[in-house]
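With one protein chain held back, the other chains of the complex are shown just where they sit.
For reference, chains read A and B in written order, and residue numbers begin at 1 within each chain.
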Amino acid sequence: MPIIPQASSAAGRVDSVFLFILVLCAAVLVFITAALIYFVIRYNRKRHSKGEDIEGNTWLEIFWTAATTVLFLVMFYYGWTNFSYMREAPRDAMQIQVTGRQWTWSFMYPNGKQTADLYLALDRPVKLELRSADVIHGFFVPAFRIKQDVVPGKANYTWFTPTQLGSFDIACTVICGVSHADMLSKAVVVPVGEFEKWYFGDDDTPLPGQAVSSEPVRGSADGGAYEILQDRFCTTCHSIDGTPMVGPTFRGMYGRKQAVTDSDGKERNVDVDEDYLVRAIQDPMAEIMKGYPPAMPKNPLSDEELGLVVEYIKSLK
Amino acid sequence: MEATKNHTHSIPYRTYVIVWLVLLALTAILVLASAVSRSLAVWAMLFLTPVKAGLVFFFFMHLKYEKTFLKALVFMTLGLLVMVIALFFLDISYR
Partner (left out) sequence: MSYLEEGKRKGIAGWILSTDHKRVGILYLASMLSLFFVAVVFGVLMRIEQMALDPPIFPAQMYNALFTLHGVIMIFMFVLPGLSAIFGNFFLPIMIGARDVAFPRLNLMSWYFFIAGALIVLSSLFTGSGPPDTGWTFYAPFSLRSGTNITLGVFGAFVLGFSSILTGLNFITTIHRMRAPGMGWHRMPLFIWSLYGTSWVQVLATPIIGITFLLVIAERFFGIGVFDPAKGGDPLLYQHLFWTYSHPAVYIMILPAMGAITEIIPTFARRTVFGYKAIAYSSLAIAFLGSLVWGHHMFTSGMSEVANYAFSLLTFLVAVPSAIKVFNWTATLYKGAVRVDPPMLYALTFIFLFSIGGLTGLMQGALAVNAQVHDTYFIVGHFHYVMFGGTGIGFFAALLYWFPKMFGKMYSANAAVAAWVPIFIGFNMLYFSMLILGYMGMPRRYYTHLPQYHSLHMVATIGSFIMVAGVILFFGNLIAALYRGKKAADNPWGGVTLEWKVSSPPPLENFDRTPVIVERPYIFNPGTTR
């Protein structure tokens, strides 16, 4: 019945529990609905003008209480045993560190390699250790039928064995801010050989399953500023080329007049000069540019980084 | 309400003062316990706070002089509270 691929060892189990309960529930629903319709027609006042005050039947009550209890406990049992399987990672599973932050995922492999998409070897179990850098996120791969919240201050885990080649959606399931819906990524399952070639290769080895990644567009006076913006996840919300995103684009920002809302909710105009840029980076909630959500996390830069970034933004005309 | 008219018990002030002193003593114990260790503070809180609440219910709020039915209701709700706390501990102590 899969309406989505069953791409992991857990998927078949989850679907079979779901189907089992679905069939039982559908049977109960059909039975109840049929009984309601039958009684409404059979005992309609036109045919059956006088009702009988039947006050109940103790044996019938006992029967359906016991029957539903047993039925429900069976459902519980299947749900429980198959869930236990999903909680006990095999010892040989590769451990991957997953970090969720507003609003990106990053994955770190045992040898220190880091990626924005999750690369997996076919039929090799992995255990994901989930950590959050800010608020609660939810790590969800529908095709694998796994979901685990990513809670700050706590290391949650989940495990699975990918059983199908391909690229599968990863989504965040716990509301985490304005770009919650954009906190997507991919789980790319490749053959073991291809995975190992990348995994054991040097830094320049292309990612498995795709061509060489394209170089990002750079501004003129860079000096490493773009890397800082990427590392601090600024580019998740701010573009450098005028593309509209959650936050205002950096392009052409410097030097213009801008309406802002301060923390008391008052509106006023400011000049976007160096001072403003520094204030907006170090204390983002103090003055919010009009038309943009008050959603930027606090993520202060060092003085040196700040100088580079401000110069860089000035250069984006 | 007729029922309350028949229930005007005159409780001696001495009782109130004694209960009050006991409450103060229990509060002092709780404060001291929190200075000793964290786990002692938690357990003392779990056991002594219901005792304090019970004293307030029984004497200050006159539950002692009510019908058994009402007493039973109050104890059932306290029982529910115990179950809720037990379920909290199913998470916290097995994490």
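A few remarks follow.
FYI, a contact is a pair of C-beta atoms (placed from the backbone, for glycine too) under 8 Å apart; a residue touches a chain by one contact, two chains touch by 3 or more.
The shown structure was predicted, so the numbers you read here are calculated from the model rather than taken from an experiment.
Check A:P90, A:G242, A:G255 or A:P294 against the missing chain and you find that the one touching it is A:P294. Only one of A:F140, A:F195, A:F250 or A:Y312 touches the chain withheld from this view, namely A:F140. For subunit B, the list of residues touching the undisplayed chain reads 1, 77, 80, 83-84, 87-88, 90-95.
Contacts to the hidden chain, counted on subunit A, fall at residues 3-4, 10, 13-14, 17-18, 21-22, 25, 28-29, 32-33, 35-36, 39-40, 43-45, 48-57, 60-61, 64-65, 68-69, 72-73, 75-76, 78-80, 82-84, 86-87, 134-136, 138, 140, 142-143, 145-149, 151-154, 156, 169, 171-182, 184, 244, 246, 261, 263, 265, 285, 288, 293-295, 297.
Everything below uses one rule, namely that only the chains that are shown with their structure count from here on.
Chain centres here are Cα averages; for subunit A and subunit B they lie 45 Å apart.
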